[in-house]
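In this view, the complex is presented without one of its protein chains, the others remaining in place.
For reference, chains read A and B in written order, and residue numbers begin at 1 within each chain.
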Amino acid sequence: MRHFTSVHDFSSIGDALSKAKYVKENPFADHELGKNKTLLLVFFNSSLRTRLSTQKAGLNLGMNVIVLDINQGAWKLETERGVVMDGDKSEHILEAIPVMGSYCDIIGVRSFARFENKADDYGEVILNQFIKYSGRPVFSMEAATGHPLQSFADLITIEEYKTKARPKVVMSWAPHPKALPQAVPNSFADWMNCTDYEFVITHPKGYELDSKFVRNAVVEYDQDKALAGADFVYAKNWAAFNDENYGKVLSKDMSWTITSEKMALTNKAYFMHCLPVRRNMIVSDDVIESERSLVIPEAANRVVSAQTVLKEILLSL
Amino acid sequence: MRHFTSVHDFSSIGDALSKAKYVKENPFADHELGKNKTLLLVFFNSSLRTRLSTQKAGLNLGMNVIVLDINQGAWKLETERGVVMDGDKSEHILEAIPVMGSYCDIIGVRSFARFENKADDYGEVILNQFIKYSGRPVFSMEAATGHPLQSFADLITIEEYKTKARPKVVMSWAPHPKALPQAVPNSFADWMNCTDYEFVITHPKGYELDSKFVRNAVVEYDQDKALAGADFVYAKNWAAFNDENYGKVLSKDMSWTITSEKMALTNKAYFMHCLPVRRNMIVSDDVIESERSLVIPEAANRVVSAQTVLKEILLSL
Partner (left out) sequence: MRHFTSVHDFSSIGDALSKAKYVKENPFADHELGKNKTLLLVFFNSSLRTRLSTQKAGLNLGMNVIVLDINQGAWKLETERGVVMDGDKSEHILEAIPVMGSYCDIIGVRSFARFENKADDYGEVILNQFIKYSGRPVFSMEAATGHPLQSFADLITIEEYKTKARPKVVMSWAPHPKALPQAVPNSFADWMNCTDYEFVITHPKGYELDSKFVRNAVVEYDQDKALAGADFVYAKNWAAFNDENYGKVLSKDMSWTITSEKMALTNKAYFMHCLPVRRNMIVSDDVIESERSLVIPEAANRVVSAQTVLKEILLSL
């Protein structure tokens, strides 16, 4: 594996899962693999799980880990070419990226969608500049349109908790006060579509996701119908994707919040969310605190997904 | 030792001191003990000594150390249950804590008193949530009502410098421009009360501390009388503890500043302070710069106290 930006960088879902299983059972077995290798984690945005789990993954592999928060102790970065840089940005990303590459062996990048320009977001301009200019293997720690390490951890978790070969997995939109990127639902759909699960997406009209990720998934606009018989409920908010309303909040309809009443419609489903989650917007206190809530095991598996990917990249250096 | 939140987590003062002595004399002897163990240091508040000395302690023990500044690169945390999270806080501490626990083996927490609600502060709500929900051993890096690693370092320092079996130790309130928590004086009293030193507390009326920590210590409202014959003067500001004035500054009386004139009343006492210290408010330049000032040895012993506690926790994993 050279770069990791989506599920398609693994040869198959089965391959990804078997490698993850080995890493989870033998977390320190490859401690020599990362010796004298430096992992640089670059954050353009806030992070708790990604920040901690990816550091832990690198340390488990014996790597040196350096964390860099852009705009906190570093210089503000210009991203446009051709600009006369007479403002508050002291450095151009076209210099900063190869410089970062010269100080490490692998780079992780977190850079959210900005909702300023759909083409820039869906063109993954920042992530692709790192791939193009850093001279190093690059992996996504959540980019504008995908969050594959999260979805990989979600998949590992479903595999651990499923009680039938082909569980019904329902991804449901839920309300949120702010406009959020589609990275998590995009990636979750992308990964689910590589499994043989029954996969259903439910959201209010207007919240349709990019068909590139939705593919053949069933889209059901009636949340109650979608939840019927579900084995796993994956809740998430996202802002509109369509061109007319790109990045806008179209609804804060609290009838979409995942409550005990909604969960009663399911097949005693497990509740899932990538976190951070807004309680009593996305999900009620009682559902997220219930025994069927998998939010902590999902988060814990972020070390496994990150370590599996880092190991594959280390092996290819 | 499972958790460390006060002196009472050691079986005895003698036990704590003998373990500290070993650690100080053999700082790298237990380097294998922390192998493949991750220490997570969570800061809700600013820190210099604690940040550096606890990192050093973990590294001396061979641990991987990860520092997390909440609200700096992470998400703002909601701490109340039942809230509809539609404001600026993206994550609930009830998710964040077990998530943090899933990425490490031991957690250190720094969370000061907020002076918003005395019951919350003295109930140590944040620290206790980490103990209850993280699934990991937790140690205090200064909580709302105590700073035991500081007091432990203070005790080690007194033992190193005392010239009689039962020195007179005087803890004196001193003026400060802002309202400060009682964590340091509470813990210092708690630890001193476990020794057989002569221990005296002096402060203006209205600054009485929690009797839980003061216990049988002599409280003398006349600072000059208290200082007479002192072998160690431990200066510190704190805000009022009593219910009517909880968290308030009642006095900025500069006659309580520790000056050369005040020190002349003592038995050539050593001057102590936990730092950071406001010069010419708490203590004059000449006293803190004198040969009898122990502020730097105290700070240096923070590595020893932290490493001793971490070692005990590692041994019990």
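Everything that follows uses one rule, which is that a contact is a pair of C-beta atoms (placed from the backbone, for glycine too) under 8 Å apart; a residue touches a chain by one contact, two chains touch by 3 or more.
Everything numeric here is computed off the predicted structure, so don't read it as measured data.
K.L.:
Which of B:Ser211, B:Ser255 or B:Asn280 touches the chain that is not shown?
P.N.:
Result: among the candidates, B:Asn280 touches the missing chain.
K.L.:
Using the touch definition from the top, which of B:Ser6, B:Thr38, B:Gln55 or B:Thr195 touches the missing chain?
P.N.:
B:Gln55
K.L.:
With the missing chain put back, one of A:Met1, A:Leu17 or A:Leu68 would touch it. Which one?
P.N.:
A:Leu68
K.L.:
Against the chain that's been left off, what residues of chain A make contact? List them.
P.N.:
Chain A touches the chain not shown through residues 36, 38, 40, 64, 66, 68, 72-75, 78, 81-87, 90-92, 94-96, 98-100, 102-104.
K.L.:
To test your reading of the contact rule: which positions on chain B touch the chain that is missing from view?
P.N.:
So the residues of chain B touching the unseen chain are 27-28, 31, 43, 46-49, 51-53, 55-56, 59-60, 69, 72, 177, 275-281, 285, 288-289, 295-296, 299-300, 303.
Simple rule for what comes next: only the chains that are shown with their structure count from here on.
K.L.:
If you average the CA atoms of chain A and of chain B, how far apart do the two points sit, in angstrom?
P.N.:
So the centre of chain A lies 39 Å away from the centre of chain B.
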